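The complex appears here minus one protein chain, its other protein chains still in place.
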Amino acid sequence: MTSATGRHLVDHHCHGVVLRDLDRTEFERLLNESGGPSPLGTSLFDSMIGLAVRRWCAPVLDLDPLVTADDYLARRRDLGFTEVAGRFLRESGTECFLVDTGYSPDAISGSAELARLAGGRAHEIIRLEGLVEDLLVAGVGAHELPERVARALEETTAVGAKSIAAYRTGLELPTAEPDAGDVARALDECEPTSAGAYRVAHPVVTGWLAWAAINAGLPLQLHVGYGDKDANLREGDPLLLTRFLRATEEHGVPVLLLHNYPFHRNAGYLAQVFDHVFMDVGLATHNTGALSAAVIRESLELTPFAKLLYSSDAFGLPELYHLAALLFTRGLTTLLDTLVDRGEAAPADADRISALILRENAQRVYSKI
Amino acid sequence: MTSATGRHLVDHHCHGVVLRDLDRTEFERLLNESGGPSPLGTSLFDSMIGLAVRRWCAPVLDLDPLVTADDYLARRRDLGFTEVAGRFLRESGTECFLVDTGYSPDAISGSAELARLAGGRAHEIIRLEGLVEDLLVAGVGAHELPERVARALEETTAVGAKSIAAYRTGLELPTAEPDAGDVARALDECEPTSAGAYRVAHPVVTGWLAWAAINAGLPLQLHVGYGDKDANLREGDPLLLTRFLRATEEHGVPVLLLHNYPFHRNAGYLAQVFDHVFMDVGLATHNTGALSAAVIRESLELTPFAKLLYSSDAFGLPELYHLAALLFTRGLTTLLDTLVDRGEAAPADADRISALILRENAQRVYSKI
Partner (left out) sequence: MTSATGRHLVDHHCHGVVLRDLDRTEFERLLNESGGPSPLGTSLFDSMIGLAVRRWCAPVLDLDPLVTADDYLARRRDLGFTEVAGRFLRESGTECFLVDTGYSPDAISGSAELARLAGGRAHEIIRLEGLVEDLLVAGVGAHELPERVARALEETTAVGAKSIAAYRTGLELPTAEPDAGDVARALDECEPTSAGAYRVAHPVVTGWLAWAAINAGLPLQLHVGYGDKDANLREGDPLLLTRFLRATEEHGVPVLLLHNYPFHRNAGYLAQVFDHVFMDVGLATHNTGALSAAVIRESLELTPFAKLLYSSDAFGLPELYHLAALLFTRGLTTLLDTLVDRGEAAPADADRISALILRENAQRVYSKI
């Protein structure tokens, strides 16, 4: 029904690409959410995402599907990182990237560079914890900060804001805007490291920041579920957000639950019952490779079609933008084609649903893109 | 193996139908567990249940499958609510309805009316919180209430009792019958609203009511998992009931876990290890439409075939009784037929399992039907 070529995806959550050549260890470190291959294990190519790279990325580098990992990586180095990045980003069919530029443990591209390499457009998503940490580093005082943050969110060119409360203080965000005095006191308690950096991890601060985005009318992205081991996955269940969602619904500002796996059914429930809740299965899609179809299917059980978005959550490896786009589009299209074949949806339904999920929902939610 | 026609289902948990014509907004409000279409979304026909209505309900109203939502709703109004309700209820193949009449935000049919429209039989399930609230409104004093409730449960014509503790105080019900004095004190604390109504939400009271049903030998239905956003789904995990189930097992009174999605595998585990536990996947079946097969499959992984029941949990729209019956019967039959085709079950097994789940388990559990 929907064609695999000529995709015009909006990727509503991704990061930048690493712009240098990588040896095998460096490549494997960026492949999944572990810190690299285990001394007790084998190569991380021995995984669903490893198979997917060999199957679906090799042909983009003019290789046969399923070449060995070493042959794949040799070809990658021969072509050079710029050519490789450009090929995968263009191949992804992504027209518009919403880029979280707040996470850069490695030297990665900014959003403009990403857009240029892809031949597409990019917008920034402002990371809330990063915003306040930058202001603290700049020496802005605790009592001045709330107004400075509010103004920054009003004036930003970013099209949305992202909270990583899940990594800092958990998802049980407050059901009302924290009191200004409490915020000032919590900010006062933030101490810099010896290097002069800040790491905001106070529940009053993360709660206040989430509410600040709501008050500014900026779509609020929340890290939920699957990620690296710095977060405790148990505390990443989107149902922990229920009270916050109940409290914020009347504000009419979109709240976007990112990743969600393995709690994507829970996220689908929230997207059904709360007017302002949206979800995706980013990161999980490319990590589960050929098995991602089941994850996509489960995410559609309860979620209205207007509430599911596409995201890659790709970081670092340009392969991941391509894999996420290909696997999500393929999984969704296959599911919809099956419904059409069985007479459970009309061809026009499949086209419409596909367009909503791959592009139009994001265009409606992020009014500035 | 099992035939789709001539079904004789027992629907062990449902509500009444709305007996008036509905405009599009009213129809969508009753379609799923949200309060209606979101201003940030699209029509709720853009969902798995929306597709299922157009596919499977349209022909019952003499329309082609997959007509537009507007054409569907126009035909529905032309036929009138009585004709529409009768068609869907009869088409559901339900012989016997166990009706929870305690939830009526809208004017809905009683159980007798439902039975008449369906050409079947109906029995009532008494809602425990409603029973005590009605007695409070009637002015019965706190010290008199326990005996009045016990007598009502002994004398009731209802065939089972339902607790909505999940909506009021959570599923961690007490492991022993609360002390009579504590119950009286908790009831004393219940205050009427200005309109003179009561809303019982004291853990001692909900715990006492669950035990009162056990003591009366009435099969105890418990709301678990999926429902509207008045409950916190996180507090709806059936595993929260473990200690209560361990404490009540020796009483030999059936405890029926309703809905369960997305915790249906957890419920299946409880149905396997506790003698008196039964489960269903009502509400989730019709909401997940063409994707319900996976939910039904997962619910059968651990649950003994004697412990899974059919329920629709239909409320309001007569379409939902039909969809739940059709999708559950089809999902179960397809799964069993596949087992037979692969030589993993005999045809007689499939017939027997199907009869247990669609009808006989309920007839064994509810001795008064």
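Chains: A and B, in written order; residue numbering restarts at 1 for each.
The rule we apply is simple: contacts are C-beta pairs under 8 Å (C-beta built on N, C-alpha and C of every residue); 3 or more make two chains touch, one makes a residue touch a chain.
Every value quoted in this text rests on a predicted model; they were computed, and no experiment measured them.
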Which residue of B:Ser43, B:Gln272 or B:Gln363 touches the chain not shown here: B:Gln272
From B:Leu233, B:Leu300, B:Leu327 or B:Ile369, residue that would touch the chain that is not displayed: B:Leu300
Which of A:Leu233, A:Ala247 or A:Ala355 contacts the chain that the document leaves out: A:Leu233
Sites on chain A contacted by the missing partner chain, in the whole complex: 32-35, 38-42, 44, 46-48, 51-52, 55, 65-66, 226, 228-229, 232-234, 261-262, 284, 287-291, 294-295
Touch list for chain B against the chain that is not drawn: 237, 239-240, 242-243, 246, 252, 254, 265-266, 269-270, 272-276, 297-298, 300-307, 339, 342-346, 349, 352-353, 356, 364-365
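The definition used in the following text is that only the chains that are shown with their structure count from here on.
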CA centroid of chain A to CA centroid of chain B, Å: 37
